[in-house]
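Every protein chain of the complex appears in place save one, which is left out.
Let's turn to subunit A:
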Amino acid sequence: MKDIIQVKNISFNYADQPLLFDNLSLNVHEGEWLALIGQNGSGKSTLARLIDGLNVLKQGQIIVDGLLVNDENILDVRNKIGMVFQNPEDQFVGATVEDDVAFGLENRQVDRKQMHHIVESSLKNVNMWDFRDRIPANLSGGQKQRVAIAGIVALSPQIIILDEATSMLDPRGRQDILNLVREIKAKNHLTVISITHDIDEAAGADRVVVINHGKKIDEDVPDKIFSNTEQLAQIGLDAPYTSQLIAALKRKGVNLNQQYLDSERLIAWIKQLVSNK
């Protein structure tokens, strides 16, 4: 599989602060859903900003779909990447839903007729077309995030980065947004990088990268990462719900030789266990 993003030996620090990344390397494969997990301050969001060229790299290289991230290519790189940020309020540029979705298109000087067409289809895509005249003050957090996603879909990027995009939403809003991104990803063959504290969100990824204090300490499929509950505990992350359930069952004497299963497989296993008795 092709690597759509290559992070090569980067070092970075904010002004007057110690090195956050020291010689970090990371690859993102085309078409995968990559979850980036780690504590607060581990450098996840900074990494996303470096990839989008919002922060300037001091050492090393980042290559996005064959383009080196530098001053020259910055607009082309940003054309390939759509970012959804944490706070729904702060990324709403337009006065109304429609204007917000059009913002990115206006920046690319898209023709007006085409723009109206794209805005309509993107808003219908996220089920927000009926809300097109609303102002942000009259929308819920989840709806604002939907609009943010519509604004990105309108630009048809190849990569979507969710920078803790669901952390300020309630559980249902979070699930809705993730399902929506999953749908859009499948439809448009996108690569998704999701930066998250939410272990259950990471459990749905194709691959998980664990970052701690600016260092990549592990990368693997979710099954493997979440089997290693000790490592997760060491860096201050919770084990997913199913792992906790398995551990509790073990304490009660029910033995399963695996540390992690997703909920469907765990249910299947328990059903089998019960029917065998």
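In this text, contacts are C-beta pairs under 8 Å (C-beta built on N, C-alpha and C of every residue); 3 or more make two chains touch, one makes a residue touch a chain; residues count from 1.
Everything below uses one rule, namely that contacts and distances are computed from a predicted model.
Peer 1: As a check of understanding, state which of "Multisubunit sodium/proton antiporter, MrpA subunit", "Phenylacetate-CoA oxygenase subunit PaaI", "Electron transfer flavoprotein subunit beta" or "Energy-coupling factor transporter transmembrane protein EcfT" is the UniProt name of the chain not shown.
Peer 2: The correct option from "Multisubunit sodium/proton antiporter, MrpA subunit", "Phenylacetate-CoA oxygenase subunit PaaI", "Electron transfer flavoprotein subunit beta" or "Energy-coupling factor transporter transmembrane protein EcfT" is "Energy-coupling factor transporter transmembrane protein EcfT", the UniProt name of the unshown chain.
Peer 1: Touching the hidden chain in the complete assembly: which of A:Arg112, A:Lys187 or A:Lys250 does that?
Peer 2: Result: among the candidates, A:Arg112 touches the missing chain.
Peer 1: From the listed residues A:Asn87, A:Gln175 or A:Gln231, report the one that touches the chain absent from this view.
Peer 2: Considering all chains, including the one not shown, the answer is A:Asn87.
Peer 1: Considering the whole complex, not just the chains shown, which residues of subunit A touch the missing one?
Peer 2: 49, 52, 54, 75, 78-79, 81-83, 85, 87, 89-96, 98-99, 102-112, 115-116, 119, 135-137, 151-152, 155
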